[in-house]
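In this view, the complex is presented without one of its protein chains, the others remaining in place.
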Amino acid sequence: MVGEILDYLWLVPALPLLGVIVNSGIALFAERPLLLAEDARRPTDSPGDDHGHGHGASHAAPPYRKLVAVLGPAVVGASFVVSLLAVLALAARPPHERLFVQVLFPWVQAGTFSAPAAFQLDPLSSVMILVVTGVGFLIHVYSVGYMSHERAFARYFVYLNLFTFAMLLLVLGSNFLLMFVGWEGVGLCSYLLIGYWYEKKSAADAGKKAFVVNRVGDFGFLVAMFLIFWTFGSVEYTEVFARIPGLAASGVLTTGIATAITLLLFVGAVGKSAQIPLYVWLPDAMEGPTPVSALIHAATMVTAGVYMVARTNALYLLAPTSMMVVAVVGAATAIFSATIGITQNDIKRVLAYSTVSQLGYMFLACGVGAFTAGIFHLMTHAFFKALLFLGSGSVIHALAGEQDMRKMGSLKNHLPVTFVTMFIATLAISGIPGLSGFFSKDEILWKSFSSGHGHAGLWLVGTAAAGITAFYMFRLVFLTFFGNSRMDPEVEKHVHESPYSMTVPLMILAVLAVAGGWVGIPHVLGGHNYFEEWLAPVFAHGAAGAAHGEAHASAALEYLLMATSVGVALCGIGLAWYLYRVRPSKPKEIADRVPGLYGVVLNKYYVDEIYDVAIVRKIVNGSIWLWEAFDATFIDGIVNGVAALVQKAGDRARRVQTGVVGNYALSLLLGAVILVGFLIWP
Amino acid sequence: MMEPSAYLLLSGILFGIGVVGVVARKNALIVLMSVEIMLNAVNVAFIAVGSYLGDVTGSIFAFMVMTVAAAEAAVGLAILIAIFRLKETIDITELSVLKW
Partner (left out) sequence: MEPVLFVIFGAISVGGAIMVVTRRHPLASALYLILTLFSVAALFALRQAHFLAAIQVIVYAGAVVVLFIFVIMLINVPENRLPMERLTGLRFLGVTVAGLLILESALVARRFVMPGTPDADSGSVEAVGRALFTDYLLAFELTSVLLLAAVIGAIALAKRKI
């Protein structure tokens, strides 16, 4: 029975794929003709008006919408059930046998290179598929409510299902190539979904930006993959990781190669997971529908980089330099984007920078060798950040598309469910003891201090970022739900709590945001870290290193650090309370006192502008040069030159045809002489 | 008893001279005569080798070549006359309508 369920592992990605096929059929053959007909009926209307909450709802809902609304979430839900059963079956095995590889068919085979289409279920991918399908299912359900006014309803669910499929491929694939396919697949879906409202230029631009920035990272990933094949002769996880000790011993796998591979992989991770310096696309990605931000740009896709680093932990542990780079980039991103989060006024942008910051935490964890903590935070973050995004989506939905927090306020009475659930998530992300965020964040901070790869400086940065996180999150909550209403009166009249399809996922996620951390309560707090135990087989190396580091640290120190981080978080909350509840005029005064600094942070440290000047302009100018100077003269010159050459050669060759028989006889003779010469050649 | 290679060498020299006449002269009459020299050169080779081999085939071939030479001369000269009537020239370089 146990084996039987695992044999159906292929259903996990196959079910969302089924959704893609059916929904795309509906989108292409039912929805598209309808929308085109609608557009044709009212040609004067700008299609851009459909953004958010257009007039699509005024029409009678076409029958296919119901089918899509059921099918879209249902396939993901079914996938979740299969995942759960498969993971339970895996858990029933003894820890060292918790590795299941299902080979579907040989996929790419060329010489010594072979990459089968195979799925690998182990503790790490178990966590990932549960998060992807579980949170994904809730967000699908939520989307039914949130997107109910959209005209292109089926198209949305095609993308969302496709994303789920690609993400599952990414985490379930048993080799780097399949991971790369999933990696590109989620990138594509991200692009499609950010640009879902493609009539809006900013949305289309944001999609392009995400796509282009991700390419930079993908390049690193690709090169790393080549290097892995070159070094190990395989791209299959099990084979690569099994060969590491042997190759390291024989000197083939030097620290240099390991560093190169891991750094290149990290370039990929930096692109996908929006770390410095490639984080710029994620805040812009908020142009997409909010459930998309929750699913792709908070809970799942952006954590793919963390998953990849964790997956290749055996390689990272061979390269201390890479570990350090990962940790430093993670910590820097955590604090850097947290500071930007303070000044943003768009509710989704605050959350976007928060996501970047939290991803920095995850990389910090991986960089100090605490892969378990990183994945743990990945999971808890998926819960509370998805909740925050969905909550903000609920707010935006209620306010008919308003995203500016300066035009909100006092919403806690209008949107009780949203308020309570979002407040829980805010507590969780701030690291209030007892909630999921506390356990995962604290474990990261503790490991960054105590682990063999850790450093007190990293801990300090992480703790500071935690305080800032608490501050800006409570700023968000206070601005949105408390104080006086700053809403447009017109909007205020229509404020309503969201439908059940939206609030129920919020409530479930709230429960998870509270309880999700209880599987990993640290030993010092009298808990039992089931999560660490579960992932131990995957991080055999890392666990040994971390335990080694921990031996030096005392329980008392751990308590002290824990108290410090909680204290910092409480300070952040208190400051937010003081600034935004007690003295609401104070923030403006502070901003006015240091206009330069405030302006810099408000404008996100001008990173986009710097990139624009340093990279984008140069590329654009270079492209213009290539077009005008290189293409128009050189390439066209070659093309025209070849034509002219042929013409000239033809003109010359024409003269060979003199019409004089003697000349023909001469060439005949020439041929004969050459032929005879060839025949009598010694 | 002579070596047959002497005849073959003579044949080659005569043929080469004929070739020079064909490719280097403008006068169509001389070109035709050069062709006759070439054919004769071939005949020398045929006869010589045939007699050295004691084979009558060499003579038969030479006979056939002579027939062809006679026919060629007759037709070639007829064409020449026709061309001369048409163009008032026997310069073959001016007969260049074969181009394009």
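We just call them A and B in the order they show up, numbering each chain from 1.
Convention: a contact is a pair of C-beta atoms (placed from the backbone, for glycine too) under 8 Å apart; a residue touches a chain by one contact, two chains touch by 3 or more.
What you see is a predicted model; the values in this text were computed from it and never measured.
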Check your understanding: Going by the touch rule given at the top, which residues of chain B touch the chain that is not shown?
Key -> 1-2, 4-21, 23-27, 29-30, 32-34, 36-37, 40, 43-44, 47-48, 50-60, 62-64, 66-75, 77-82, 84-85, 89-91, 93
**Study point:** For chain A, residues in touch with the removed chain
**Key:** 662-663, 666, 669-670, 672-673, 676-677, 680
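Convention: only the chains that are shown with their structure count from here on.
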Practice item. Return the distance between the CA-based centres of chain A and chain B, expressed in whole Å. Key: 88
Check your understanding: Given the complex with chain B, which residues does chain A contribute to the contact?
Key -> 657-662, 664-666, 669
Point to revise | Residue ranges of chain B in contact with chain A within the complex | key: 19, 22-26, 31, 92-93, 95-100
